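The structure under discussion is supplied below as structure tokens; questions concerning it will follow.
One chain of protein is taken out of this complex; the other chains stay put.
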Amino acid sequence: MSSTFGSIFKISTWGESHGVGVGVVIDGCPARVRLSEEDIQAQLNRRRPGQSDIVTPRNEEDRVEILSGVVDGQSTGTPIALSVRNKDHRSSAYDEMQHTYRPSHADYCYDAKYGIRAWAGGGRASARETIGRVAAGAVAKAVVQALYPELEVLAWVQQVHGIVCPVEPQNVQAATVEGNIVRTADAETAERMAAAIREARTRGDSLGGIVACTVRNCPVGLGDPVFDKLEATLAHAMMSIPACKGFEVGSGFSAPEYTGMQHNDPYYMEGERVRTRTNNSGGIQGGISNGEDINMRLAFKPTATLMVEQDTVTDAHQEAKLKGKGRHDPCVLPRAVPVVEAMAWIVLADHILKQRTTQID
Amino acid sequence: MSSTFGSIFKISTWGESHGVGVGVVIDGCPARVRLSEEDIQAQLNRRRPGQSDIVTPRNEEDRVEILSGVVDGQSTGTPIALSVRNKDHRSSAYDEMQHTYRPSHADYCYDAKYGIRAWAGGGRASARETIGRVAAGAVAKAVVQALYPELEVLAWVQQVHGIVCPVEPQNVQAATVEGNIVRTADAETAERMAAAIREARTRGDSLGGIVACTVRNCPVGLGDPVFDKLEATLAHAMMSIPACKGFEVGSGFSAPEYTGMQHNDPYYMEGERVRTRTNNSGGIQGGISNGEDINMRLAFKPTATLMVEQDTVTDAHQEAKLKGKGRHDPCVLPRAVPVVEAMAWIVLADHILKQRTTQID
Amino acid sequence: MSSTFGSIFKISTWGESHGVGVGVVIDGCPARVRLSEEDIQAQLNRRRPGQSDIVTPRNEEDRVEILSGVVDGQSTGTPIALSVRNKDHRSSAYDEMQHTYRPSHADYCYDAKYGIRAWAGGGRASARETIGRVAAGAVAKAVVQALYPELEVLAWVQQVHGIVCPVEPQNVQAATVEGNIVRTADAETAERMAAAIREARTRGDSLGGIVACTVRNCPVGLGDPVFDKLEATLAHAMMSIPACKGFEVGSGFSAPEYTGMQHNDPYYMEGERVRTRTNNSGGIQGGISNGEDINMRLAFKPTATLMVEQDTVTDAHQEAKLKGKGRHDPCVLPRAVPVVEAMAWIVLADHILKQRTTQID
Partner (left out) sequence: MSSTFGSIFKISTWGESHGVGVGVVIDGCPARVRLSEEDIQAQLNRRRPGQSDIVTPRNEEDRVEILSGVVDGQSTGTPIALSVRNKDHRSSAYDEMQHTYRPSHADYCYDAKYGIRAWAGGGRASARETIGRVAAGAVAKAVVQALYPELEVLAWVQQVHGIVCPVEPQNVQAATVEGNIVRTADAETAERMAAAIREARTRGDSLGGIVACTVRNCPVGLGDPVFDKLEATLAHAMMSIPACKGFEVGSGFSAPEYTGMQHNDPYYMEGERVRTRTNNSGGIQGGISNGEDINMRLAFKPTATLMVEQDTVTDAHQEAKLKGKGRHDPCVLPRAVPVVEAMAWIVLADHILKQRTTQID
């Protein structure tokens, strides 16, 4: 059940780094949503390797094929299968890893769990798994925007190592984010972040950071009380992204700094619309969207693959040394941005469809 | 679907603050687990109101009744229904709230979502809903410890407003935590936290903080790749607790401070056992437990109910003033500790049962 | 997971024959559906023991209590918990059955599956489990009729042993069915069926039969292609009723008697409405309702509890003799009628809610 997500808009991803390919089946997409391979490809292009000098040079065009569920540019309501064939996989670069566990990677845990693993390139634990998410996210976006054309999901790199982008969430522009290779919210910070990433790579080291994500023009009423609160399903979605170590919404981990008087968001009327003067709630109250911007932040650890020698053990439980080979991202954040957006779209699509079953009217 | 959680060990909670009662049905508990009302009651007693002078004085004994699924002190494998009747509910204290939304509460969002709400005492959004979680958590604990007697889940209040408990996770003792009314990890910090909570209450204000939780002696191999990673399901569980604004595991939001060389956890052998020298991974790699302590932290906002006048709006969309009445916790953290532990037990029970379906052997 | 059913309108039943009680939690009922204990009680009264001389004399009033999810006579959208306390259980009548398996009952299989069972009165395998279904069915009916007031579900006893009720499905009247103790579709057949049941009881024997069920004025478009076809989910629901051995829809097991030319249902226009001239499809084509009556039939075996001595074995695997004690139905069909209707309402409510997520419009 590990690779299925969602309750109505349900996705099942499949595929390994060095296998035939990767893909996703979407079961529960409503009928007559406009969809094209171009829309999906555009998102995959934002995630693909080799797009700049600060990401992995693995050369994959990641060309998506729609296998089912779409006719004449519209969804049919039946499952949408999407696949991407792997091209540039060089398993030989991984030979050593067949028996020697990479520190802070999934190798040891997969072996312990399953007694077997597709070891080449990380197999199922490879970041290539996120291709299915991004492809499904493009479909989810089409569903959401068919119903709420104004709804916008926007993620950006807010921090790389110690470098913080100072732009406030409400001022971040999509065009700016896509206009720099780091996908941060202003060009000057992007330069400094890119330099830091290049410097880390030179040392064989890697960097982590923070991705922020905001949802604008979200309708009121999304999210279910108790276990499927909007923030809980978003946390589930985001914490399932490889390398993500933390999730917060609204005031998040700074909430304790406030007292209740400082933290509560007073309501007021803006014309016919109920608004809050502050947004420490992050757009969600009682697990349900209140119409304000949904502001989230995700912490990513530095890439575990390093071009330096590290202490580790083998699958025969002998201590050993291992030095990373192959082609890797010295910092995953620029390519994580479309993955974070995809997961947000998927969660929103699911809640929007569920909301249609909530009232008799 | 909002009130059901889990894939094999599945719980469905029900009930409102001022209705007949609250409870839970557990479907998927294995047979022949030793269970008694006393074990469940012991956990509910840790959560119940009125247990000290820093929590709400609402007088509820929260007496649990096992309605089904247990004979002769053992589970039968069929659904376990647990219920607690409400006793001391004074709806009159809430009359004003029938039409006036409490800031940073769920009132407005429930109305927007459903067009109706059980307004008295917060209805379904009341913290009384967590009774079902704690009761189910006691059953989950029995399941887990029947299989892994050494496995321990321990939560404690690590921070209240600006006061931080300095004890390291691996040194926290359950007896110390239960030995003070704040449920923090040392007695001296407890005094200062309690004083701060009393001071806030005097002003009609409230405080938030951090609850930490550690899982010790967890078997290797729990958690599913991709969407049901152990940290993702834990995040889902924890972020569904009322007032929780953030979740992190291992290095969490401090991960960006490290470079990859600093962050990776080198493997070594400790006798027959694979260990890591550091634990920035927080006991989880690739979404799967590696046998090290699972360290989590949850941020809680200050209680939204305040005994001061606040700006708000009514359900007729008129601006209004509202001052909290009724009996409330000036700080939810001491009573959140057993809820956090319960959610961890529930997630672990589910993953432990799932793990039994993972290999043919 | 055994006791949970449905994907959006989701029910979880609990309880044993001789335990505290039985009940159900409904998660996913839309908000603002009119509901009262009286509506639910009316259905339970049709199912309760002691209602005539041809059913078990166990004296249970089966009084339902709404524990949550309803305020001011309307659903709130949050879980609806319903419970019925057991009253007249005489476990002593079952002492012998603690160790001796009743033939064609669940005793042996429960022991083999779980290693334990609530043996008194059949425990979870007792027909009292169907109380939760009937209560949930009453709620499902309210949901369906809030949206489709003309939609009608009508079940009746079409056959008892060799006695067949000749009334065609389209001519069956609810008032006639409720007007006789057998719940068959005409009064004269009812007399003969009742006499046969009394005669079987006198001999300590029991009878089976056929329950037919028709759904009138069903909207077009319910049911999902592939696995959740309307007939597949109905079959799942109906075959889960104790003692049900077969399910058919439309032409059913007589389909092979037709050739394709005879079996196909030609379309024609009746005003604006697409109709079929015959209804061998039973109102479902490609798994989806076509607006014609949905006609189903269910085969029920004769009650397994007999007042004669039978060969069996003990839980120590010794051969033994057993003679039924306690109070039992010599024919379950009259009381199965409301259970069949309940399961149909539950399936329809679920599909109707799902259908709201199927199109963007």
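Every chain is named by a letter (A, B and C) in the order it is written, and numbering of its residues begins at 1.
Heads up, the rule we're going with is that a contact is a pair of C-beta atoms (placed from the backbone, for glycine too) under 8 Å apart; a residue touches a chain by one contact, two chains touch by 3 or more.
Since the model is a prediction, treat every value here as computed from it, not as a measurement.
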Sole contact to the chain not displayed, among C:Leu67, C:Leu154, C:Leu207 or C:Leu348: C:Leu207
Of A:Val25, A:Ala127, A:Ala235 or A:Ile284, the residue in touch with the unshown chain: A:Val25
Touching residue (missing chain; options C:Ala125, C:Ile294 or C:Ile352): C:Ala125
Touch list for subunit C against the chain that is not drawn: 1-5, 7, 13, 101, 103-110, 112-115, 124-125, 129, 159-162, 200, 205-210, 220-221, 223-229, 231-240, 242, 244-269, 272, 274, 276-277, 280-282, 285-290, 297, 299-306, 308, 310-313, 317-319, 354-355, 358-359, 361
Missing-partner contacts on subunit B, residue numbers: 8, 28, 30-33, 77-78, 143, 146-147, 225-226, 353-354, 356-361
Those residues of subunit A which, in the complete complex, touch the missing chain: 1-4, 8, 10, 12-16, 19-23, 25, 27-28, 31-32, 65-69, 71, 74-81, 83, 113-118, 123-124
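Assume only the chains that are shown with their structure count from here on.
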Inter-chain centre distance, subunit B versus subunit C - centres from mean C-alpha coordinates, in Å: 39
Computed distance of Cα centres, subunit C from subunit A, in Å: 46
For subunit A paired with subunit B, centre-to-centre distance based on mean C-alpha positions, whole Å: 26
Residues of subunit B engaged with two or more neighbouring chains: 1-4, 13, 113-115, 124
